[in-house]
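To start, the structure itself, in structure tokens.
A protein chain is absent from this complex, but the other protein chains hold their places.
The chains carry the letters A and B, assigned in the order they are written, with residues numbered from 1 in each.
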Amino acid sequence: MGGKAPLVTVEGLRVTAGGGRSVIVDDVSFSIARGEVVALIGESGSGKTTIALALMGYARAGCTIAGGRVRVGGVEPIGLAPAALARLRGRTVSYIAQSAAAAFNPAQRIMAQVVENALIHRLRSRAAAEARARALFRALALPDPDGVGALFPHQVSGGQLQRLMAAMALITDPALVILDEPTTALDVTTQIEVLRAFKRVVREQGTTALYVSHDLSVVAQMADRIIVLRDGVVQESAPAAQLLTAPAHPYTRSLLAAAAPAPRQAVALPAGAAPLLRVSGLVAGYGPPDARGLPAVPVLHDIAFSIAPGSVLGVVGESGCGKSTLAQVIAGLLPAARGSITLDGEALAPRAAGRTREQLRRVQIVFQMADMALNPAHSVRRILARPLQFYHGLRDAALARRVAALLDMVRLPQALADRLPAGLSGGQKQRLNLARALAAEPALILCDEVTSALDTVVGAAILDLLAELRRELGVAYLFISHDISTIRALCDQVMILYAGRCVERGGRQVMQMAPMHPYTDLLLSSVPELRPGWLDGMSATHLAEAAGGLTRAAARLACPFQPRCAVRLEDVCDRVPPPVQPLSKGASILCHRGEAELLRAQATAAPLHASAD
Amino acid sequence: MNAGITRLRPATAAGLLIVLFWAAMAAFGPLLAPHADGGVMSAQVFDAASRAAPLGTDYLGRDMLTRILIGARYTVGVAAVATGLASLVGTTLALCAATVGGWTDAVLSRLLDALISLPSLLFALVVVASVGSSIPMLVATAAVIYVPGAYRTVRALAVNIVAMEFVKVARARGEGTLYLMRAEILPNIVLPVLTDFGLRFIYVVLLLSGLSFLGLGIQPPYADWGSLVRENIEGLAYGAPAVIMPALAIATLTIGVNLLVDGLAGRRGGGDGR
Partner (left out) sequence: MSPLARLLAARLASGVLTLLIVSLLVFLATEMLPGDVAQAVLGQSATPDAVAALRAAMHLDQPGWLRYLLWLRGLLTLDLGRSLVNGLPVASLIGSRLPNSLLLAGLTALVAVPVALLLGITAAVWRGTAYDRVVGVLTVSAVSVPEFLVATLAVLVFAVRLHWLPAMFYGLDLRSPGHMLLVFAMPVATLSFVVVAQIARMTRAALTNVLDSSYIEMAVLKGVRPLRLVLRHALPNALGPIVNAVALSVSFLLGGVIIVETIFNYPGLAKLMVDGVSTRDMPLVQACAMIFCAAYLLLVLLADLLAILANPRLRHP
């Protein structure tokens, strides 16, 4: 620490919940030197946000700071009088929350909220504060820095709001900034811009920061030092580069392993088998249909693919690309406006109500939110028994035997059978969801982001289970995810969606071999890597593409990626629908550019994607 | 923070006791009444409280305690039946609308929303003006008036449940509407539906006693508490307990139910451990 006193010291911090019955943070000690960026890493429930809030003398409802000492720049926030606390908050320590969309007041203009900090702490006049705010907007690379302040929060995109919140936090030149999962709610391509803006501002202003996150790859780009937390206890604390390359603690090692999942063992598929599911010309959306029978809010445009028995098709895309809608359409929950879905060569009715029980049985769906997919009023046994009765007419002893077998199959202890879902952990709930789908003995399971809401380690175990079930039962998956590493780990075939269009489709190798569709290229290079300096080494092409973002106007263009695309053809891509184009690597893309052109562009711009396999 | 009944807040416990007390009176009141119904026990009208008549006497010199105990049946019983009908119909329609959606939902919601914008006492007055106020007619009127409210509450609850993934899973499995309503949705909204029943019961009691107070509710020879207030209103000038006591009886009943309902609703909100 070079003899200089640290800005922040935390000693023996202890936070309890439920009137002292459970300990959320236990005996946590660390310090932050001036100008240092320290990351708190941990999975959900590790107490990382609670620690961060304690630095501001704040505990959420139900939590109590039960012991320990915190010093921030000579002030001890714990037990401070309300007036003195109000002087500390926003002035000495400021906070950037996870969801800017929720943290901005919907009824006030952005500028009023950004400068409020400076005004209530009487640091600047309104005019001076607004001038400073605009300077910060520029430093944070916000488009239209002079006009954005006059807007209301709902008029601005999520990535921009997150940067605006950074401006709100920095306007008082605080001694310490707390960033609480500031990019977790964002898509990967949006995340890049925000991370770069944060990093530049932190570097320029020499800000001291505490960066709270669950994502090691993100933290690797930002932090000087990383503190690993688990169940409210510090596991390891080390300089970033050292912790990432030579982790000392076994828990850190398991986190690192889960962050870069290895591909699961592939299954040899019989060649030339008739497809299990075939989808062609699919158009779907929400809202009342217009005169041509097309929905008011179109989501999916002309989607076509097929799934072979026992194979896994991965569907990748960012939020709003239509990947979950696709699962709902196939399951018959949302009738398609156009196109056909056939199962084993038989056409499926658009609605579940119009399908035969046998057809319904062969396609099952598993959702992202494990707890919302389980009826809280039904016991585990009842949840598993229903499809067995419904599809197979099982009763009594046969039913009980089958329920027990299903629990075994997904590695759930028999003792859980009489519990309600509330008594299960997140991972157990998702296993139960899988077991319920398996009860039907389906040929295809639609997996909609089944690991996304889970902690990495728990999610990795679910991936293992999926791979194993596929090997043993020969079930096929339509595996939907926004996370490219899980897609890489499990899928035989991959389909990449952008704004409801399938921009690229092919074997697993499409994600490792150039050339690719320009969006695929951007998406893959936007996934943070576990090495420090990855963010700084990004190519200018990708940065420019990432900065764009999908707008409502762009979604109506012939190619919605056109405004962001580095290799767009002016006056062509926005008018003429791009053709489906086969590539020699065995994929097909939706693009006007030829294979050679793309290859040239991507060879110069992109560093080769160093993938895990 | 101990187990069992001590976990109820004092206000909730008090509400529960009051509700149990009046339910018992509605069932057994006439058996417990100190004097036979209608029996004039005193020449003294609008008498103050005495040993023989703990709540005084009414305008005919009848024992008020007896009158109130017998009236409990009409106030509590009629309101309970009417509320039960309203809740049953409202809940069924709401579950149906929320599960089926589309046009069924749109038409039902539109119609019942129009009904809700008729102020309740006003609507009751119009019906009474037209068909009179026999007890079955009063029950039917009160039930019709409070169906839309029950419908709106339950629909709002059910729509939230219908949007949950477990209902989608059941739909994708091929389950029918009736199964979705009965097995998937209803078990998850039982407590708020009961809470709503309690609130609606209060409204019905206030509505029916208001009608009776206007002389347009339950007609002699039967008398609920609202009628008792009306028939003894002359006693107000003498400060007779005969006017105040039946009104207080209504107040204790409705406050009791409300305290109980508030406690139940509060427990639901506080039960989320996250």
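FYI, a contact is a pair of C-beta atoms (placed from the backbone, for glycine too) under 8 Å apart; a residue touches a chain by one contact, two chains touch by 3 or more.
Remember, it's a predicted structure, so these values are computed and weren't measured experimentally.
Q: For a quick check of understanding: of A:N117, A:S237 or A:S311, which residue touches the chain that isn't displayed?
A: A:N117
Q: Any idea which of B:A11, B:A80 or B:A183 touches the chain not displayed?
A: B:A11
Q: Looking at the whole complex, which of A:S31, A:S99, A:T184 or A:S280 touches the chain that is not displayed?
A: For the chain that is not drawn, the touching residue is A:S99.
Q: Pick out which of B:A27, B:A52 or B:L118 touches the chain that's been left out of the picture.
A: If we include the chain that is not displayed, B:L118 is the one touching it.
Q: If the hidden chain were put back, which of B:L60, B:V81, B:V100 or B:I255 would touch it?
A: Result: among the candidates, B:I255 touches the missing chain.
Q: In the whole complex, what residues of chain A lie against the chain that is missing from view?
A: Output for chain A: 53, 56, 58, 60, 83, 85-91, 94-95, 97, 99, 102-108, 116-117, 120-121, 151-152, 154-155, 168.
Q: Touching the hidden chain in the full complex, which residues of chain B are there? Just list them.
A: 11, 110-111, 113-115, 117-123, 125-131, 202, 206-207, 209-210, 213-216, 226, 229, 233, 236-239, 243-244, 247-248, 250-251, 254-255, 257-259, 262
Everything that follows uses one rule, which is that only the chains that are shown with their structure count from here on.
Q: Chain A to chain B: how many Å between their CA centres?
A: Chain centroid spacing, chain A to chain B, equals 49 Å.
Q: Please name which positions on chain A make contact with chain B in the complex.
A: Where chain A meets chain B, its residues are 18-19, 328, 331-333, 352-353, 355, 357, 360, 363-365, 367, 369, 372-378, 386-387, 390-391, 436, 440.
Q: Name, in rising order, each residue of chain B that touches chain A in their complex.
A: 1, 164-166, 168-169, 171-175, 183-184, 187-188, 273
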